[in-house]
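All protein chains but one are shown in place.
Now for subunit A:
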Amino acid sequence: MQSSPLELARKLDEEGYLIDPVTATTLFLSLALDKPCLIEGPAGVGKTQLALALARAEKRRLIRLQCYEGLDLSKALYDWNYAKQLLRLQLAKTEEWDEIKFDLFSEEFLLSRPLLEAILSSEPVLLLIDELDKSDEEFESFLLELLAERQVSIPELGTISSKTKPIVILTSNNSRDFSDALRRRCIHIYLTYPSLDREISILRAHAPELADSLVRDVCEFVAKVRKLPLQKLPSVSETIDYARALKALQLEELNYANLLGTLSVLLKYPKDIAKLEERLKKWETESRQSKDNQ
């Protein structure tokens, strides 16, 4: 547990995640209040990365639950190990029913899935529930108990509450709105694309082999591209890929004229690429004009 947002930011920085001060404060408060943290934002801005870095910074084991449509309790929380129960019954042919009926539904025959694992764990853990918006609404309602009280109810065993208070991080791509009940229980962080300076430092941290001038050019270019009305804007990881791609082509700096053909690294929809190519021609003439003026 850090004592101030600044320290938290520094710790995350050491783990390779650059966080902006406002987000750091919010995250810090959620840790201080022991409340789950709901991170929203477009794809590829580092929501999951933030959770991973936080786990490393806090020295907690990460337990990850990837949500998808149709995810149910037997995959997220617990299941009974039927095969083992059957074996137990076969071995116990001679015993009295009264003796075995209790321990058939004991923790020994319980298969713990990520959520239960996080609750039962004796060491402190960080529970990451990834892309919660993909799950069904029933699952969301079920989570409420876990989020507010850090406990789960299993009909055969009763209520199990956590010993070590896991940190809970939820991420969402915003494809579906959550209920007020869920939002109320969480501290909310909205991550968006990093500012130019921050993106440059991220690139420097993740790809130190790249030349400074190239990094700056690429980041400026990407920031410009993000202002266009595209179907999917380039994410941070795509910026890194793109800078590496230009390096592989042995370009020292970014020149609008020779970018055609490289754009598919940055953008993933043919329509978007066509739009950008059109703009590139315009930018190219503009930059040539401004050079002539100088």
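The criterion applied here is as follows: a contact is a pair of C-beta atoms (placed from the backbone, for glycine too) under 8 Å apart; a residue touches a chain by one contact, two chains touch by 3 or more; residues count from 1.
Definition applied: contacts and distances are computed from a predicted model.
The chain not displayed here is annotated in its UniProt record as "Protein containing von Willebrand factor type A (VWA) domain", chosen from "Sulfurtransferase TusA family protein", "Tricarboxylate transport protein TctC", "Protein containing von Willebrand factor type A (VWA) domain" or "ABC transporter permease". Although one chain is not drawn, the whole complex shows that of A:Leu89, A:Leu157, A:Leu196 or A:Ala274 it is A:Leu196 that touches it.
Per the touch definition above, the residue from A:Glu138, A:Asp212 or A:Glu286 contacting the chain not shown is A:Glu286. Seen from subunit A, the chain kept out of the figure touches residues 4-5, 22, 25-26, 29-30, 32-33, 35, 40, 174, 176-177, 180, 183-184, 186-188, 190, 195-197, 220-221, 223-224, 227, 279, 282-283, 286, 290.
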